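A short worksheet on the structure shown next.
Every protein chain except one is present and positioned as in the full complex.
Per-chain numbering from 1; labels A and B assigned in written order.
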Amino acid sequence: MTSVDTEVPSRKFFFREAIARALVEEMIRDPRLMVLGQDVGAFGGTYREFAGLHARFGAERVRDMPVAEASMVGIGVGAAAAGTRTLVSITYMDFLLLGLDPLVNYAAKLRYKTGGQLRAPVVVKTTAGAKGQGVAHSQCIEAWMMAVPGLRVVAPFTPGDAYGLLKTALREDGPVLYIDHKRLFQTAGPVPMAETFVPLGCARIVRPGYDVTLVSHSYALVPTLAAAEALAAEGISCEVIDLRSLAPLDLSTLCQSVARTRALVTVEEGQLTCGVGSEVAFQVRQEVAIDRVARVGAVPAPVSSNPVLEAACLPDADRVQAAVHAVLGTRSGDGPHRAKL
Amino acid sequence: MSEHDLLRTMLLIRAFERALVARPDHGFQLLSSGEEAVAVGVAAVLEPDDPLLCSGRAIGPALARGLEPGLVLAELLGKAAGPCGGRGGRGHIAQPSKGFFGAHAVVGGNLTIAAGVALALQQEGQGGLAVCIFGDGACASGALHETLNIAALWRLPLLLVCDNNQYAVSTPRSAALAPRNLSDLAAPFGIAGITVDGMDVVAVRDAAQRMAAHARSGAGPAFLECLSHRFTPHSTATRDTRPAAELAALTELCPLRRYADRLRDQGLLDPETQMALEAEAETRVEAACLFADASSFPEVSEVLRDVG
Partner (left out) sequence: MIYKLQVPGPIADVEEIRILEWHGAAGTLYAENDLVVELETYKAVIEVRAGQAAYLRAVLCEAGDWRRIGETLALLSDSVDEPLPTTTNADDLSALTVAFAIV
């Protein structure tokens, strides 16, 4: 699916405002929808992403919870299964680990294990990524969550998609893990004026191109797009795809692109081992037989708060460019791109 | 449930499990034999719509809640006619339309879920009560303490029933849990807690009635500890670790015998009626076996259905 952002009447919002807007709309529509989490009430969320909800909908529907992720998620899941849709905010994705039992062992399995009698329409919203906060406040572990049958996983990059994906997630009839990134909250971008839904399993071509397909998601699109820009000056045309939805993956868009470019580089902030890129690369290669594939991801070390070491761990535009050159057999400074194979 | 219903249901559970383990295909089961009074006493005070949740020791609770024994057996054996299509088995059997929100086989895993269910009931404002039965094995888990805390803070309509059979597989309660009375676990949170004899169905029912009324009223959650004894090992795949003398003493504690004795002493049960009730249980269990045996397994083609 190609970008339609520029064709639709939009207004520029901060990333956090896109989230709040989706919630306001859905909380008006569904008078039972509740938000649960740490600092979501009067405080309005760590990133002010829930600003205004508490004042508008009250403390019954926007509830602060103590730091106890297993019960945050479990209560959100149980309430949803019993008819009260919930959004559970887990401020740091690292601490989602403490709430994985109710999410993975119960919510994701509920529909299956009850033969369809029960479902858990819960959105667990969490913020991933490194931004100088240390080894236990920096992880991107969405790849682990993609492998859970019964669990949907989405990750917006733009404010428009933050809004559209959250709208969709809040209408799903099963559990959805919605993952944003610390650094995305600094950004602003167009959000459609009209009510809009970004479907699950729908990637977006952010930058059309023809020499290589770059596939990424969330904040990793920043170094990816920067690399694409630099490579364009060298005569290499990159097609950049924003996954938006990790489970399900939009294999169709990915394969159509790679069928044209015949080269694939995946870029993520998470680990390469069993990473998003591994899954994308293998699934694409099952459909489109190419051997020009590379993955870019974090260095296999914990991401500490040390500014030098954190930067060394994370993928940057230089590493993406290097991966593209390696895959294409070109070198930086080669000049206009030589004829494709 | 009437006086006879209490006995009738306990008899059903006992007969059901006896028939179950006699089958070569019984599978991996956790039995409620010996603990029937807990499930039956609690179920006796529930309204039809009150959601009951339980642990992996689910046969007693499921039958006590009124699920058809044929459907329960079908589910345990993995037959498609079971309420979960055979996919839940004993560890996850559920029939929410009958007030049985379901079993969950993760120890302590249903506690926070039950609190969430209670929250939904509180939002509905119809006086509904969520009830969760769990074992002593779950009492050291963080999930219990997190649940107690939130349930107290938010005054959730939640009745927590600890079926304390005093062993977590091979670990006796005294080696696993510092508090002597598990109902004391609720005290730091300001939650009403009581410990009763779990082998006495009347004591369980009466306490459950009071605690259910308390939780339903908006006064906050309640914690009911029932001291019980399981008559079989932890599971059909576990060897018993209790000393022979302890095992021998168990029959004296039988909740069925005790209650039947009580009814007879009160002139509420004559030998003919008791025999009739016992025969009825056997008949229902036979019918359940016929039903389950006639049911087929799910098709392989269904493996991807209802994943979500």
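We adopt the following convention: a residue touches a chain if its C-beta (ideal position, glycine included) is under 8 Å from a C-beta of that chain, and two chains touch if they have at least 3 such contacts.
It should be emphasised that the depicted structure is a prediction, and the values quoted were computed from it without experimental measurement.
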Full-assembly contacts of the left-out chain, visible side only, are chains A
From the list A:Q186, A:N306 or A:S332, which touches the chain that is not on show? A:Q186
In the full complex, which bits of chain A touch the chain not displayed? Write them out. 12, 14-16, 47-48, 185-188
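Assume only the chains that are shown with their structure count from here on.
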List of chain A residues in touch with chain B within their complex: 32, 34, 60, 63, 65-66, 68, 70-71, 73-84, 86, 101-102, 105-106, 108-119, 149-152, 173-175
Contact footprint of chain A on chain B as seen in their complex: 51, 82-88, 92, 94-97, 101-102, 104, 106, 109-121, 123-124, 130, 142-143, 146-147, 149-150, 154, 305-308
